[in-house]
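As you look at this complex, bear in mind that one protein chain is not there, while each of the others sits in place.
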């Protein structure tokens, strides 16, 4: 029952300057509020809706930025991995390797991430029940790595829609690993805009609040200073200028939830 | 943003003594905690899974008990109606007429309930989107009765299962009527036991807490002193002996939610 | 394994002339093709999306038209009932009493329909699994009436959407009563147009063909000479002028399915 942490940052790492600016802003806010902070950005968007969607700056360009953020702000960093081959290189800098939801059943990737010894955060597939994650978590722990977390990010609910089942949070917790609620991707409307994915930014605080009240180790929320011009997941990113008020609110719910 | 109320009682009215005992216990708890209380019981279970399920004591037997509860404890009472013909008689005693979820689209029933002038609480069908309730609410208001509430009770999610979408609460609130979260029926597992319906009692506090954190006017929760022997919905009823602790908890979340 | 029958007609009975015209046209087509025909029309649409939707001409006006259709064309007629009180009067003329999907769990209605001794066709609720219909069928048979049929009409699939599960057809058949596939309501897009329900007429032949290939006793399909101006369910009604070709096609699949 440790206090709330957030995993936050832009969806894509766009540039060194942009990543540093967002990391610095979030560091300041979370330090003031006494909330844990893990910086998150993706170096590659490997599963864009359309082949024309922007992919990102790549691993070689991103690693030095992650390193600088760790040094400058003293915060752990998280990024997602897409192939077994990437895991060791990513782990040379990054603290938490995240397995994307679509890939959560790919044994080689999960095992390669586990074998780095770093923390592995596995996102629950949109096609999985919460209890199905027990087998996924075991793919990490049976590889000799006890440092695993799971993340709820919504489950398929008809076409081009997800729903967040709050019962999933205690179900996942019963597996024994810390549970993160991903409020950003839970409000995706997958492929709802034809060649890209829509989102319902207005529901990020609603679902985050519900999840924190139920009880989670952390909340995953992407943020951007200019979401309308973000290269991916803009429609569900929180305005950077709204983060402080939102986090203050979530902290209050977290304290209440964990004192009860 | 008034303080939280609960709608609570046994699923079925089983006897005068049983109803009075539960009403009295809940009155005492809610008064101590400063929570609003509406007593709820059904006089007839008109849509049992099996024709062999117990139906209840009937309207004629139930009305005097509702009357006695109102006088003895000074609390409003709620019951569900199943046909237009029942509405006027029920309204002669009962304060809130509830439209069952399966019947929420039956125009004649909704209009007959509305025409009594009493408060009408319409449960959202398991087959409806939250925004679909706008048309349902209008069936009440266009009948000249502005006193209408809506209740979220889960939406179909595959076979024999429901899921609670917390986004539904602000969606329903945007219609303009007070919103109740029914934590009892949201954890039903419809017809999952063959000739009867199962339930996940352990998730009542989880979902109730999430809903109160998001923000609702009230929570609907059925309770029983001996749920394992209750004639209906026992698997999802809260033990009467657990109600005080649960309500204290919900009150704390409600206060936090409404001060923010 | 009797040859295919259809249950068809306009969604609402609009007038004597209109009903007679459609009944006559369908009689001619089905006689030519050697397909069984039951005429269907509703005298009241009791669960319109909006309170402003047209309700229909009423029972008193509809019964003489049903009677005339029976005499003139020698075909059985079907209509839906919404309250226990209607059943006896409807049964004085109508051959098959249909229980609407939303009402399939209302014990009093199902029993009242059963007690007329007429055939009872229960539509499976959008919120039910196919195996749940066993209990519903027993509500009819335990009332002393063995003449019961079930109808598949799609199951809730996210918000404002249905999906047709072809596995439901053999599941329903295993209960022991003849199974109808309702190709009209299976392609509804419930409440998708705000104050009314949309539909995908283009999928009626697709789903009907699939269902007949799997094997059913009959297909339910609403038809209209001018669907765009029909008072209800126009978007999913088949053009009357397309019925002959469609039925010829379905008959071929039915013969193949039943000879195998």
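Per-chain numbering from 1; labels A, B and C assigned in written order.
Rule of thumb we're sticking to: a residue touches a chain if its C-beta (ideal position, glycine included) is under 8 Å from a C-beta of that chain, and two chains touch if they have at least 3 such contacts.
In this text, all values refer to a predicted model and were calculated from it rather than measured experimentally.
When the whole complex is considered, the residue among A:82, A:185 or A:224 that touches the unshown chain is A:82.
For the options A:142, A:226 or A:242, the residue in contact with the chain missing from this view is A:142.
Note on the undisplayed chain: of the listed residues A:103, A:120, A:172 or A:256, the one touching it is A:103. The chain that is not drawn here is touched, among residues C:164, C:196 or C:223, by C:164. Within the entire complex, the positions of chain A that touch the omitted partner chain are 46-51, 55, 82-84, 102-103, 105-108, 111, 125-129, 132, 135, 138-139, 142-143, 155-156, 159-160, 190-191, 195. Touching the omitted chain from chain C are residues 155, 157, 163-167, 169-170, 187, 200, 203, 206-207, 209-214, 249, 252-253, 256-257, 260. Looking at chain B, the residues touching the absent chain are 157-159, 161, 163.
FYI, only the chains that are shown with their structure count from here on.
With steps allowed only between chains in touch, the distance from chain A over to chain C comes to 1. Chains compared, chain B against chain C: the Cα-based superposition rotates one onto the other by 180 degrees, nearest 5.
Measuring from the averaged C-alpha position of chain A to that of chain B gives a distance of 37 Å. Looking at chain A, residues 157, 163 sit in touch with two or more other chains.
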